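Of the protein chains in this complex, one is absent; all others appear in place.
Think of it as A and B in the order they're written, each chain with its own count starting at 1.
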Amino acid sequence: MDDLGKEMHRLCGELFPICRSITGNGVRKTLCLLKDHLPELKIYEIPTGEVCFDWNIPKEWNIRDAYVIDPEGNKIIDFQNSNLHVVGYSIPVNKTATLEELQEHLYSLPDQPTAIPYITSYYEERWGFCISEKQRRHLKPGKYHVYIDSDLSNGSLTYGELILQGHSEKEVFLSTYICHPSLANNELSGPVVTTFIAEWLAALKDRRFTYRIIFIPEGIGSIAYLSRHMEIMKQRVIAGFNVTCIGDDRSYSYLPSRNGNTLSDQVALHVMKHLHPDYVAYTYLDRGSDERQYCSPGVDLPVSSIMRSKYGEYPEYHTSLDDLHLITPSGLRGGYEVLLRCIHCIEQNETLKLTVLCEPQLGKRGLYPTLSTKESRKQVMDMMNLIAYSDGKHSLLDIADKIGVPMWNLCHVVDRLKAHNLLAAVE
Amino acid sequence: MDDLGKEMHRLCGELFPICRSITGNGVRKTLCLLKDHLPELKIYEIPTGEVCFDWNIPKEWNIRDAYVIDPEGNKIIDFQNSNLHVVGYSIPVNKTATLEELQEHLYSLPDQPTAIPYITSYYEERWGFCISEKQRRHLKPGKYHVYIDSDLSNGSLTYGELILQGHSEKEVFLSTYICHPSLANNELSGPVVTTFIAEWLAALKDRRFTYRIIFIPEGIGSIAYLSRHMEIMKQRVIAGFNVTCIGDDRSYSYLPSRNGNTLSDQVALHVMKHLHPDYVAYTYLDRGSDERQYCSPGVDLPVSSIMRSKYGEYPEYHTSLDDLHLITPSGLRGGYEVLLRCIHCIEQNETLKLTVLCEPQLGKRGLYPTLSTKESRKQVMDMMNLIAYSDGKHSLLDIADKIGVPMWNLCHVVDRLKAHNLLAAVE
Partner (left out) sequence: MDDLGKEMHRLCGELFPICRSITGNGVRKTLCLLKDHLPELKIYEIPTGEVCFDWNIPKEWNIRDAYVIDPEGNKIIDFQNSNLHVVGYSIPVNKTATLEELQEHLYSLPDQPTAIPYITSYYEERWGFCISEKQRRHLKPGKYHVYIDSDLSNGSLTYGELILQGHSEKEVFLSTYICHPSLANNELSGPVVTTFIAEWLAALKDRRFTYRIIFIPEGIGSIAYLSRHMEIMKQRVIAGFNVTCIGDDRSYSYLPSRNGNTLSDQVALHVMKHLHPDYVAYTYLDRGSDERQYCSPGVDLPVSSIMRSKYGEYPEYHTSLDDLHLITPSGLRGGYEVLLRCIHCIEQNETLKLTVLCEPQLGKRGLYPTLSTKESRKQVMDMMNLIAYSDGKHSLLDIADKIGVPMWNLCHVVDRLKAHNLLAAVE
């Protein structure tokens, strides 16, 4: 039954070893693997230096190897074992250093002594190594050999984009990021769940809306993408989700758009309330991912976030403990289901109007259940309530919220009432 | 003191034995008795088959007699004892049946073994008898003679309408139903309280608003009435009440209009809050009477319900236990008082504007009480608060809600301030 969860976890495993950053070959390799699932994924490169609003595309960073050899000749830190060992965007180095000198370039976490922290320095050139506090405590005085074989030079920023055309040019937008090295919940869960959602969408023979799905480096990637596509997106996007931290098994959570009143907020809250009523509700003040750009003043796209354990809120975040054990098939599957349900709701949401005055006569149309059970009485009540609020002003989602039932319980009833010409969609 | 309550209860007693249904002579007899109180009541007939929105007027049903004779020759079920014994709209039958055959046509309530249930089958032709579970358990095997002398044929649906002209053509609408046989709270309390309210209104020499008061069969009656009068009602009706279940002594309750924001909602809530703060507040999802039609999309009349124990919410509902003992003189009187108070509030509600800038000098006009008591200080405070909010935007009811006093405590003050030309009504 959870084959889908296992498949997603397997893809996370494939992507895990790749050393991603905001630019470089790690991003390209990642997109290449995702393209196996999404053949129509288009890959774009934006050259270093290109102006994107207030920003410029940074230099491209690539790394081949890195290590530290201790005074006794042991390779005690090795990039080949974990790409977290090197501070992201480290410049090349190849020299001997005393322990004191080395210490100035080491990063560890006194409170989490077994974890390697994840550190980057995108906008200031430096080099450094990340190690566990436990290992750091055992370092002995002496001469160390430090080596980083990286380069930081003009190149480009890489991202992937998949447009799935629908009947309407109105768009649903999904954004996820591919810029962290070996981290699982706060990296791979996002692109992997998004890939599987995209596969499902691509296979649909009938899409009401067009889907714009992007795989970008966080921060600069969303800024760069907006600088190229904002105007068209402002006209077309009716709802969007930033897909991140969606693979562990602990909580469900939701972070609203800036004003909290968009369709993607309404649908996320509706789905969470009915499927996972114990979800954690954050505010926009808790934001920290690409909604910072999508919801910024003047951009104002309707983007909210549906997550499992949110970035910054779980102890393994941004450490080597955020690994393939933290995310699970059922965790990924749960995130996938919630996002899929949101998309279903958006696809089926419409403003409804009763075509007759007063209550219609349902009996003569055979619209009452023939057997009266507790279940069938509930169905009749839902049908009558749906009819009572189909006034050409409430959307199906509004009505579902108003009458306190999941929207998906009403879709079948809507179809039957439409088939009898009792309900009509209005625009 | 409670002569009025007793008179209302006496009229309920007169109406109780009549076998009403949604059509037929029971309705005519009922209206005939009410016309003794309301000579200007007009009685209308709508022929079987006439189209009313999505519905057609059904065949007319009349019944003269019905009984069941047991194998020993005893008349064990007799329509003459209780008209609840026959399923409403039963087709005629006159035959011998085994107990097994008979059982398929019997209705009883296992949970309320002494009660005869009230059952109808308006839209599917069948016959049946209703008996107490207790009696049913004693039925012995053998041949029974079943007899129903009814007919179901083309005829008409009957309703009564009383229009009491006021200074304004704007209308207050009262609707009550007359379609249940011997049931007291969920039938007779409504038309009887409405009749006494109508008598009081008819005797008024000065009515600000016009009153449209109708006595109809529930459901099809309100649909039929709307199909003939909806357009004019949408232009004129400013507030309306569905009068039902208003005769027992237990609770007071309120059910809002669809959007809950009409004048009839505001006034009902105001009256309930001040007179019966322990009233039960239902939502529109709890609806179940003619507000289903009056508040339906596109009809949207401002109709709420003021009740005592609401239909469906008390154990005797739709059984022989909803009889003349369940309703009481004080119960009916309490319902009458609440409805009357609502009408008073509507009649006296207007938007007020202070005619001077700053607070007026009340002393020089003798508008301060000459004796300072706790009571008089409260009166001055109410007067000053009334003045403070008479800004041409708040109605008197808005002001009463805002300053937390019953609207009727302010009417005398309004009159005095108007007499001194300090307040004026605005339109």
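Going forward, a contact is a pair of C-beta atoms (placed from the backbone, for glycine too) under 8 Å apart; a residue touches a chain by one contact, two chains touch by 3 or more.
Quick caveat: nothing in here was measured; it's all calculated off a predicted structure.
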| item | value |
| --- | --- |
| Among B:T96, B:Q235, B:T283 or B:Q361, residue touching the chain not depicted | B:Q361 |
| Listed residues B:L275, B:A388 or B:A425, member touching the removed chain | B:A388 |
| Interface with the undisplayed chain - residues on subunit A | 52-55, 123-124, 222-223, 226-227, 230, 258, 284-285, 287, 292-293, 295-300 |
| Residue ranges of subunit B at the interface with the undisplayed chain | 353-354, 356-361, 363-364, 384-385, 387-392, 403-404 |
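Simple rule for what comes next: only the chains that are shown with their structure count from here on.
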| item | value |
| --- | --- |
| Where subunit A and subunit B are represented by their mean Cα positions, the distance between them in whole Å | 56 |
